[in-house]
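Moving on, here comes subunit A:
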Amino acid sequence: MESIFSFCFAILIAPLLPAVIQKVKAYFGGRQGPPLLINYYTMAKLFKKGSVYSTSTTFVFRLGPVVGCATSVMMLLFFPLAGIAPLFSFHGDVLILFYLMGLGRFFTILAALDTASPFEGMGAAREAFFSTLAEATVFGILILFFRITGSLSFADFFAGTQSLAITGAYGAQLILVIVALYIVMLTENSRVPVDDPATHLELTMIHEVMILDHSGPDLALIELGAWFKLLFYSAFLSMLLNPFQLENVWLNGLLFYAVVTFIYMTIGTVESITARYKMNMVPKFILTPFVLVFFATILTMELIK
Partner candidate 1 sequence: MLEFTCLIPIFTGVFAMFLPVRFGRGILVVTALLHLQLTIMAWMGKVTPGLPQYFAASPDGLLVLLITSFVFFLVSIYAVSYMSETEMTSEPIYIGCTLFFLASMSMVALADHLIVLWIAIEATTLMSAPLIFLHRSKSALEATWKYVLICSVGIALALLGCFFIVLAMDIGNVEVPITFSSLSLVASQLDPMWLKAGFIFLVIGYGTKMGLAPMHTWLPDAHSEAPSPASALLSGALLNCAFLGVYRSHQLLYQAGLGDFSSNILIGFGLVSMLVAAIFIFNQTGYKRMLAYSSIENMGIIAFGVGIGGLATYGAMLHLIHHSLIKSSLFLSSGNILLGYGSKLINKTGNMAKLFPKTFFAFFAGFAGISGFPPFGIFISELLIILGAFQQGRTISISIFIVALVLIFAGAARLVMKMSFGKWDEEILVDEKMARVLPSYALLLTSIILCVWLPDSLYQTILSAIAMIGGSVNG
Partner candidate 2 sequence: MDTMFVSLAVILTGGALALLFARQFTLMKVATIATTSAGCLLGLVYSLSNLLGNTGTIEQSWHWLHIFTLAFKVDSIALFFLVPIFTVAPLALVYSYHYMNDKLKATRTAVNYFFFAVLVASMAMVVTASNIITFLLAWEIMSLSSFFLVVFDYQVKENRQAGYLYFIFAQGGAMILFAAFAILYRYTGSFDFDTFATIPESIKLLVFILAFLGFGSKAGIFPLHIWLPKAHPAAPSHISAIMSGVMIKMGIYGIFRIYLLLQASTPLIGEIVLMTGMVTGVLGVVYALAKQDIKQLLAYSSVENIGIILIGLGIGMIGVSEQNQTMAFFGFAGAFLHVFNHSIFKSLLFMGAGAVLHKAKSKNIDQLGGLMKRMPVTGRTFLAGSIAISGLPPFSGFIGEFLIYYGAFHGISNHRVPFILAILAIVSLAVIGGLAAACFTKVVGLAFLGEPRTDNAAQATEAGSSMTMIMILLATACLVIGVVPEPFIRLAFAGIKDIPHISGYDTQSFLLIVRHIAQTGAIFIGLLLLISLFRKMLYIKKKIDSGPTWGCGFTQPTVRMQYTGTSYAAEMIDFYRPFVPVKKIYTGITRIFPGKTTWNTTVEDVAEINFQQRLIQPLLKILGKLRWIQHGKIQLYIAYIVLAMIILLLFIAVP
Partner candidate 3 sequence: MIVFSNALLALTLLSVLLSLASHRLVALVKIMAFQGIVVSLVPLFLGHHMTMGSILMLQVMILIKGFLIPGLIYVAVKKIKIRREIEPIIGYHASLFAGLIFIVVSTFIADRIHGSLHGGQVLLLITAITTLASGLFLLMARYKAITQVIGYLMMENGIYLFGTALAKQTHTQYIVEFGVLLDLLVGIMIMGIVLNNINSTFDDVDTALLGQLKD
């Protein structure tokens, strides 16, 4: 029951949090910024609309948003938000989940290519490229977590005796992991400095350019999927950052979402104070977390003794 509630709450709150980012950015820009509920309004607006489809497209174009959204929801279904046992969990679920995310990306890319637009193709190519690099980091993190907890399940990562906490025995490595995961989050969710969703030039975009031709409810689904995915990553980071496990479920939840909000705020801060990297610098940026994680993993080998 708790699990279902937690999941539903996450689904509901996911659109709210990105508004925090916009607020922070507005603050840095000296503006007031949109209201916090802006994304709900956007949803409502998009759901009401019809769509225009390109004559080039096929069913793949329509399937893209659905698959993308579904894979993001899957992540939340398996993730122990606020330490509450997820709806589903088994040994090995992380593998299938990250691969499902790959499936989502697969269809997003295909949907973009389906439009026959050179710009969307460009975005698709970059998406495919950067995600292959990010994927290596993610699996590096999984290796480390398996080394520490002996499990391959989100639920087990954050439960039991050897739970991953920054105050635990592997705290030092976890700091590296947190930095790495943060960068992966920025990459996977197309944030600055990898991608700039707010830019005006299609040639320099990655994710936004891929969804140029989507409209109406399809676009809404894509946006939803993106928010869920961002929530998933911040929740993941939050679970690692937050060293406290409070007895009270409600308080614990509150603390958890506080940390999540904090992470969103940092994203906003980063976006405000850094500029997007040149495209050819991005791979280096994405490789950094991989190196960090690999180093952290080697540390666990206890060769240094």
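As a working rule, a residue touches a chain if its C-beta (ideal position, glycine included) is under 8 Å from a C-beta of that chain, and two chains touch if they have at least 3 such contacts; residues count from 1.
Regarding selection, all candidates are chains of the complex that A comes from, given by their letters.
If you're wondering where the values come from, they're calculated on a predicted model, not measured in any experiment.
Undergrad: Which candidate touches subunit A in this complex: 1, 2 or 3?
TA: Answer for subunit A among the listed options: 2.
Undergrad: Could you please specify the touching residues of subunit A with respect to candidate 2 in the complex?
TA: Touch list, subunit A to candidate 2: 47, 49-61, 65-67, 69-71, 73-74, 77, 88, 90-93, 95-96, 99-100, 102-103, 105-106, 109-110, 112-122, 124-126, 128-129, 131-133, 135-136, 138-140, 142-143, 146-147, 150, 152, 202, 212-213, 216-218, 220-221, 283, 294, 297-298, 301, 303.
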